[in-house]
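Excluded from the complex is one protein chain; the other protein chains are retained at their positions.
Up next is subunit A:
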Amino acid sequence: MADVTTDVAATPSATADAPTGHTSALRLHLHIPSKLRNLELLLLIFACVLNGIAVVLVQLGALGEIRPEIIWLGGVLAVLAIGLHIALRFVAPEADPFILPAATLLNGIGIAEIYRLDIAAHATGWNADGIRQIAWTAIAMVIAFAVVVAIRNHRVLQRYRYIAMFTGILLLLLPMLPVIGYEQFGARLWVRLGIFSFQPGELAKIALAIFFAGYLVEARDSLSMVGKKILGVRFPRARDLGPILVIWAAAMAVLIVQRDLGTSLLYFGLFLVMIYVATARLSWVVLGLLLFVGGALIASQLFSYVAARFHGWLDAFNPDVYNAAGGSYQLVQGLFGLAHGGLIGTGLGEGRPQIVPLAQSDYIVASLGEELGLAGLFAIFALYLILVSRGMRIGFAGQDDFGRLLGVGLSFVIALQVFIVVGGVTRVIPLTGLTTPFLAAGGSSLVANWIIVALLLRLSDTIRNQPRLVIGP
């Protein structure tokens, strides 16, 4: 990939004069990036303006006046996004122009709504989720910047697949270690820094996606070609079952020990989709789903909290379920909020999203649905779809299988996470405690999702420039 920057640097001399076929093709190729980046800049400015307007509307709606906080509430994100954009011009000039603006807009809408909830809670300073969210956004985008700059060739990641696996599983298991000392230590560390707490599990999804992609590219032949046919479907050999069993065991451990159905579902779903794409064997998906559903059913029999989630989902309006501890109070209040917003919403700062517990994190979608209405929610879903479809495009158009698999995995994990969270809030599936990517208050989630953005940008950059570099005219 290092060739790219050399190429760009060589632009003036290369385009100055050269009517021959070779150089005209080169010139054509060198014009596209600036067009892409200009489009990105335009969209980015539009996104930042919308974010600014959102904060202004929150202030007018909730406070009745415009306050100076607007400058850094809207400004920090805008400056960082433009900074990332400028970096892309140098290190990934052909990256997809839609990813960064979509993520920036989602992030900004999230900040506006979290700020709105801070106003309702009279939270100020570092107690305010909005301020912490801005700080985390800054940290996340600097990390994303570092990722884009540092990882010039994504294939490097393939080499570190087993390190990624250990990192991923370690991150996943950290919260469930019975080592209270660690948690205390961790907490102490962060308290000394003043403000933040961290959910290492969020980062695990990236590490696992990298591992899955690396491992599956290597192992897919043995996973897909060999095995007995039963009922017309080829099932894998027993010894090839190892990885899926390990992942299943990890997912079950998360479900049982960490009591987190959502995270468990997210990682397992990610794995299933990636193994399916890599091996083209539906039997893996069938097998995996059977294992997961079986495990979840047994868990729902054994553990009351899983059963409670199901009750709360199916019979939410029953007064007994509604009033029970851990019952459907939050779910039902969230539905009231969404209904209160109706088609066009109450307007930012005009609703009462603070009635719902965790309105700024798990329930940010209900909060936004109340204030922006169904129309606003559809716009947000559209933004996610743009983000996901640009990522899926890497899978379709990419040149190397590792990159394609990684792109698909990272995009799918965003889509699945949105589905699990919003589906839980709107009663499509039982409610689980995941964060909504980019929108919800929470540092670890922001960092993880911005790293995903950085990786998708890097991967998308290779779609365009790689063939030209390799094939050429």
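Some points to look at:
Throughout what follows, a contact is a pair of C-beta atoms (placed from the backbone, for glycine too) under 8 Å apart; a residue touches a chain by one contact, two chains touch by 3 or more; residues count from 1.
Simple rule for what comes next: contacts and distances are computed from a predicted model.
For the chain of the complex excluded from view, the name given in UniProt is "Penicillin-binding protein 2" [choices: "Thiosulfate oxidation carrier protein SoxY", "Molybdopterin dehydrogenase", "Penicillin-binding protein 2" or "NADH-quinone oxidoreductase"]. Touching the missing chain, out of A:114, A:415 or A:463, is residue A:415. Only one of the listed residues, A:151, A:321, A:392 or A:463, touches the absent chain: A:392.
Contact with the chain not shown here comes from a single listed residue; of A:337, A:430 or A:443, that residue is A:337.
Listed for subunit A, the residues touching the missing chain in the whole complex are 273, 276-278, 280, 317, 322, 332-333, 335-344, 347, 351-352, 355, 369, 373-374, 377-378, 381, 384-385, 388-389, 392, 395-396, 401, 404, 408, 412, 415-416, 418-419, 422-423, 426-428.
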